[in-house]
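The full complex has more chains than appear here; those shown keep their coordinates.
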Amino acid sequence: MNTIGVFTSGGDAPGMNACLRAVVRTALGADMRVVGIRRGYAGMLCGEFEAMNHASVSNIIQLGGTILKTARSKDFCERDQRACSARLVKEAGVEGLVAIGGDGTLRGAQCLWGEHGIPIIGVPGTIDNDIYGTDETIGYDTAVNTALDAIDKIRDTATSHERLFFVEVMGRDAGFIALSVGAAGGAEMILVPEHDTGVEEIHRTILAGIGQGKVSSIIVVAEGDEEGGALEIARRVRQFGGVECRATILGHTQRGGRPTARDRILASELGAAAVNALLAGKAGQMVGRVNGEIVLTPLTDTWGKKKPLDERLYELAMALAA
Amino acid sequence: MNTIGVFTSGGDAPGMNACLRAVVRTALGADMRVVGIRRGYAGMLCGEFEAMNHASVSNIIQLGGTILKTARSKDFCERDQRACSARLVKEAGVEGLVAIGGDGTLRGAQCLWGEHGIPIIGVPGTIDNDIYGTDETIGYDTAVNTALDAIDKIRDTATSHERLFFVEVMGRDAGFIALSVGAAGGAEMILVPEHDTGVEEIHRTILAGIGQGKVSSIIVVAEGDEEGGALEIARRVRQFGGVECRATILGHTQRGGRPTARDRILASELGAAAVNALLAGKAGQMVGRVNGEIVLTPLTDTWGKKKPLDERLYELAMALAA
């Protein structure tokens, strides 16, 4: 293998740049050429390729976002568009690909590999952590700490005003961010899609807390929770009566910012591992880190199998808040 | 004057604790006793008083929120309730009051002074900066930097995705936070209540930017803007067509957190000045800092006169973004 391509796709996540640095430098260290593909699958469709060298990734390890840009591409969902992309990739001399992103990115990668035989290795880059085959995804630790920083600030107001706040965090259909933020933030309740907590029960728990003398609380809500978002839950809790509450949605700030040490190191390890996997003749798999070891997982498993929430942490958080 | 009372009221603002520290220690230094009134006017109505000493305000200069708690009190809007409060205050031996808060707090202070002759000095504590008689209010600098931090993070995503974001910041009916955050964040547009910018014009400006090759932008929206909040404006801009955009509301995180150096220093200066004003026989006035000097302004002016936005900064920000 003489030339590899690399791209970031889907939602951006802090640490993607650290991962690009690792991919590029590991490949250069193995005497390969590296082609950067801009704007993910969207750019692949238009042949937005650029050669990358050692300096291309200098001084980017600390930057949020992705220097290669990213996009969500609808066109790429069509088979003939993918065929076109595959042709452009091959014409550019690219013999292997590293795809950095979340669920949608990995599905696209599987298509390229399955339909066109382009050796491709996925790297889990998403703040949501909802990818099977790795304990943590790149960007997750940063997003959790960003949301936690916001929770700490909101707690100042909650305590000063003796108020209840519903705070909605990101996470798509999974409660990973909500659980970590709630456990670390000392939240009184954590509403995640993995657990069914009806509004009536929420209301009952709040009243019980008030009965015990609690004057302020934070309840963390995962964006994918079945009962609706923070605004909707707050509205319905108010309807039940006896509770004054506010709701706030943390939003896109959770996606940006300087990555944490942990995310930069994970990104570096996975980026290097992806290149090494290609060199070892692997394809159609994702690199992840499980219990401190690099593991490969078939791409189809990364979305086909469900990564469970840490139920012990959930129980612990609830026990310590009670 | 042998005993003064102090309280925080209305929305909490970073720096209120630094101000309490200054009030308490300045009063103690002048051999006065200090009574802390909890939960603002609401606590005053219930006689929630506590003696404060040097140690009461140790190690709080760096904390957000307010250790005396705060509240918004509807009951205090009624004359007989205020009479009751005034009686409790006098019975506690309090001969002068320092009221720390925003617009509503200062109006309440004027009532106590006008109706019951309790010497009272106001201190402007609100993140909104919408108080006449001081260049800056306590909490404003911190809120601006917190919002700016969020803008910087959102810019990572805006740049990586080549997207347009409407970001709504706090500020009640005034555009102070929006202007500072927009100017410091390099926003392409800043929508403030003081300027009438119709959605059609917003849409036209965005299209012009796209025409010039701009691929990502941040537009800061003050919560009090006439055209509606960020979500509404984004919705209407989308209707005009040709523009893909997102909206995010920064929300309550802007109210909490460790105060900046500037807010702590301003809070210390104004807290000390308030006590000194009482000692000098002043009452019914607010202490503020204008051009580096401590000034006193009649309480009625603090909401009766309008503090203008810095139009030169607005013009400059627009010129530099263009």
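Worth a mention:
Here the chain labels run A and B in written order, and each chain numbers its own residues starting at 1.
Everything below uses one rule, namely that a contact is a pair of C-beta atoms (placed from the backbone, for glycine too) under 8 Å apart; a residue touches a chain by one contact, two chains touch by 3 or more.
No experiment lies behind these values; they were computed from the predicted model shown.
Summary of assembly composition: all chains derive from one sequence, 2 are present in place, and the complete complex in the structure file consists of 4 copies.
Operating definition for what follows: only the chains that are shown with their structure count from here on.
Centroids built from CA atoms put subunit B at 35 Å from subunit A. Partner subunit B is touched in their complex by these residues of subunit A: 8, 11-12, 14, 39, 63-66, 69-71, 146, 150, 152-157, 159-162, 165, 246, 248-253, 255-257.
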